[in-house]
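Note that this is a trimmed complex: some chains were dropped, and none of the rest were shifted.
Letters are used for the chains, namely A and B, taken in the order the chains are written, and counting of residues starts over at 1 for each.
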Amino acid sequence: MSKRDFIATDEWHDEEILALLDLAGRLKRGEASGSLAGKVLAMVFFDPSLRTRTSFEVGMVMHGGHAVCLEPGKGSWAIETRPGAVMDGDTVEHLIEAARVLSRYGQALGVRSFPKAATWAEARRDEVVRGFAQHATVPVINLESARRHPCQGLADALTLREKLGPTAGRRFVLTWAWHPKALPTAVPASAAINAARLGMEVVVAHPPGFELDPDDMATIRTVASRAGGSVQVVYDIDQAIAGADAVYAKSWGSLAHFGNATAESAYRAPHRRWQVDEARMATTAGGRGIFMHCLPVRRNVVVTDGVLDGPWSVVVDQAENRLHAQRALLLELLGERP
Amino acid sequence: MSKRDFIATDEWHDEEILALLDLAGRLKRGEASGSLAGKVLAMVFFDPSLRTRTSFEVGMVMHGGHAVCLEPGKGSWAIETRPGAVMDGDTVEHLIEAARVLSRYGQALGVRSFPKAATWAEARRDEVVRGFAQHATVPVINLESARRHPCQGLADALTLREKLGPTAGRRFVLTWAWHPKALPTAVPASAAINAARLGMEVVVAHPPGFELDPDDMATIRTVASRAGGSVQVVYDIDQAIAGADAVYAKSWGSLAHFGNATAESAYRAPHRRWQVDEARMATTAGGRGIFMHCLPVRRNVVVTDGVLDGPWSVVVDQAENRLHAQRALLLELLGERP
């Protein structure tokens, strides 16, 4: 029996993703429906969540289904993720059993696992979510891994289409921002891939030394090329934002310093001026470019109160669109549609 | 679009609260019904809960709805509550975004946040629940803040009406009790306000120095005055309980020593004899006054096993009435009723 996983939007065909966006829009407008009656989504959170957990739970319930939420090491058992491990340490259950057993209780699994490996070479393999996908016998949905946050990417694309109308050739700026911690690159990679798929002019802005993973950059370029868009990298936040139709702010850590928090923090320290504020938003296209962020966001660090509470911000719409994008995904994977 | 919050019963009209109590009674007896189908309550617990969480979740489900439960700083992100904060510390998400986003996923929010500020002057502003109410676009229900526990207040009033029949002029004694920690005043203030609304003779008993907030005392007196009841403060537990129709035991900390645990503890220490026991309950009206507590209660500290397991105790009925009072509230805020 074949099954379909949703680990990365770039592992699905462009047309499939665009069809999901269309369905999501129709679901949001009440123009489509579908049933998840009798279906259970089992979510495994190795890391915290507000939007993901709530929007998936509500999405299942809206269509007559149900979601279960487990937290390994808290209410649930500490899970071993290394293949072949001799488990005489702190972990109590292997992901192999967790994946196989939850496949008997639910019709799909969701897994969130932020990067915890010592090196980027290891973290970038996304072994936790891919291990669940390998051993589960039902579809596995990536709720954010080291490399991808595909549900966020769907919601981002849905928001861009809603807010900008035709997206081809419009300027999408993904800008790095300073943040007190070295965050993962899953969201920026996913956002850029999904903007690229819409045929946008994708600008990736960050200080030198904060390059995204080369494979992810190659994926962004490939997707852009297929969609008739473009990709460029700039090292200046002001140059990047000028004329933008959409500014997507996000912090991430220097992959070159991955796993070395002290060195990475020192390397990141000089760039505190990489922040999105009202003055910078005033330089966007017509002064009316939209401001995007995946949330949670650190106010007055990554972006000012003035931007978040001003006319530019669509961050709450992005969060709402998580719900509708995921309803579309769940109906595609599990649903019965009229 | 206007929305209705439920932060304090004293911010609603007396007739509205009395109507909720009537509806709660009818729902409990199976004489009323209503639908919450397609409705989601999103609850945010900054502090623990047994009754509140369970009774709201069950109440939503009983009427076809659903409840989601989030715990900031545990499974969910640590939430910043200070307006204008530069978030470069431990908090990851601002309550502004949490309120706005959860308003897109649910049709009502619930928030529990015990006092954590350094001073009573700050804590008494109830900025967390009021911040959620300000930024949410759906009704916000106070699940217990520094100042009020309005759902408990409703359940207390419902219980008084059930157990005493006509309440006007009956003696309601709110008595302080010793407890190893300095607890909040939300429950005693809410209980007294709601007894006052029933036209009872309200007696507030505590050792000198354990006065409730003056504004809350003024509210209790105002509500009592409107309802034709009375309020007095006594400083002796035996004098207070003698002749009582209802004895409501509750501990709270000295507001004069708020934020100084060591000093407050020493100030509280001499009053360990403020405990409700069988001998004191024998002095109630006809020896048959009811014993009330919001739960959780520390057995053999605040009240003896003999009282809790004896004929006086209605604490489990109070807890059950949380469910019915909240069903009435949810139907009023969200429901469709035949």
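Everything that follows uses one rule, which is that contacts are C-beta pairs under 8 Å (C-beta built on N, C-alpha and C of every residue); 3 or more make two chains touch, one makes a residue touch a chain.
These numbers come from a predicted model, not from an experiment.
Here 2 identical chains are displayed in place, and the whole complex they belong to in this file is assembled from 3 copies in total.
By our rule, only the chains that are shown with their structure count from here on.
The centroid of the Cα atoms in chain A and the matching centroid in chain B are 40 Å apart. By the touch rule above, chain B contacts chain A in their complex via residues 38, 40, 42, 66, 68, 70, 74-77, 80, 84-89, 92-94, 96-98, 100-102, 104-106.
For chain A in complex with chain B, the touching residues are 45, 48-51, 53-55, 57-58, 61-62, 69, 71, 74, 180, 295-301, 305, 308-309, 315-316, 319-320, 323.
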